[in-house]
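The other protein chains are all here in position, but one chain of the complex has been omitted.
Entry: chain A
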Amino acid sequence: MATETLKQFTRLPQSTYIDALRFLPPLSALDRYVVVASFNSDSDETSIGIHALTSTDTPTLTLQSSFTPSSRTSSLKVAQKSLNPIIAASTVAGFLHILFPNPIDASFESKVPVPEKRLYLGSITGLDLQENGSACVSVGEDGRVNLISVGDSGLDYRQIFDSKGLVSYTAAQWASPFEFATGGLGNLLQWWDQRRPGGPVTQFKGNWANVASSGIVHSIDIHPSRKHTCVAGGSYGSVFAWDVRRPHQSIVLSGIDNSETTTCLSESDVWEVQYDTFMSASDHAKLSTTGVLPVMICSEDGILAVLKQGEEPTELLAENCAINCFDIDQQNPSFRMGVYCFIDEGVAYNDRYGVIGLFSMANGS
């Protein structure tokens, strides 16, 4: 059976913390750009920069342009709006920035935080852009859910919900032009539909009495071909899938679980989950069946792995420091490059404390 192996792996040490990073949709056929949100703890400087990625034998990142957000970046997403890239970034101070890089030289055109006043009391903890860049949903620890529509004439925002601090949100992800999912404390997943305002349509919650099954959801992903299934990752190494049509149950892919069939890859926080777009032929065959699609995760204890339902996980990397974020280049599914970063500083890699790792995958057998 085909398994994934790491074909090439390069570490690019950075002089700052890396809070988040994403591949930018291509500006032209030849260029590859990466958006990196960084933080310099010595000088307290924050920055969102666009770097050109040249991937010859030794990949390098060259800063093209940068933007200074109001505070540290808490969440970063990118999309493509009428062939132009669009970047959404949220900060721990509760501001939201929608940025439009110039398609020619990757410089920033708009730098205004939108809207100009604070939308949140406290940190914005999660956001997501619609695939076509037309709307951005954001959630905060103060329990507010906001929607920003990105039109041709400008930006417009409205509040969808305010739990007044009774529920804190930690992640958000679009499922369709109308539906999105949010994650929160207590392994809470909620499903929202803009056509049915007033609150979440349905929800899944962990058992709060059992501490191990009621952690925090740090990241959610929804596959375009399975719009009713959320996959979520969070505390205690838990990764689980939730089908909106069966709201009271979840499929545990990894984590502390009573059943002996589930593998426990890690016991620390899973920081990011994304459906693995790099799929072998056997994975494609599964697309038609009911199982959960392969999911890539990264964790606090330095594991980058691919989880498949009912199979042993494939560990791609086991580092001795946290991997806080990764991204998959959606433009290059067969020969994929990923970027990951260590927010943990130092870590013996040269003299820097943030590291971006670049790797490409090969289909070994």
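Before moving on, here are some points about what is shown:
We adopt the following convention: a contact is a pair of C-beta atoms (placed from the backbone, for glycine too) under 8 Å apart; a residue touches a chain by one contact, two chains touch by 3 or more; residues count from 1.
The rule is short, and it goes like this: contacts and distances are computed from a predicted model.
Only one of "Methionine--tRNA ligase, cytoplasmic", "Proteasome subunit alpha type-5", "Nuclear pore complex protein Nup85" or "WD repeat domain 75" fits the UniProt record of the hidden chain, and that name is "Nuclear pore complex protein Nup85". Of A:143, A:233, A:294 or A:313, it is A:143 that touches the chain left out of the display.
Of A:30, A:104 or A:166, it is A:166 that touches the chain left out of the display. In the complete complex, the hidden chain is touched by one of A:41, A:68, A:132 or A:149, namely A:41.
Residues of chain A in contact with the chain left out of this view: 15, 41-42, 121-123, 141-143, 163-168, 184-186, 188, 199, 203, 205, 207-209, 211, 214, 216, 235, 267-269, 300-301, 320, 344-348, 350-353.
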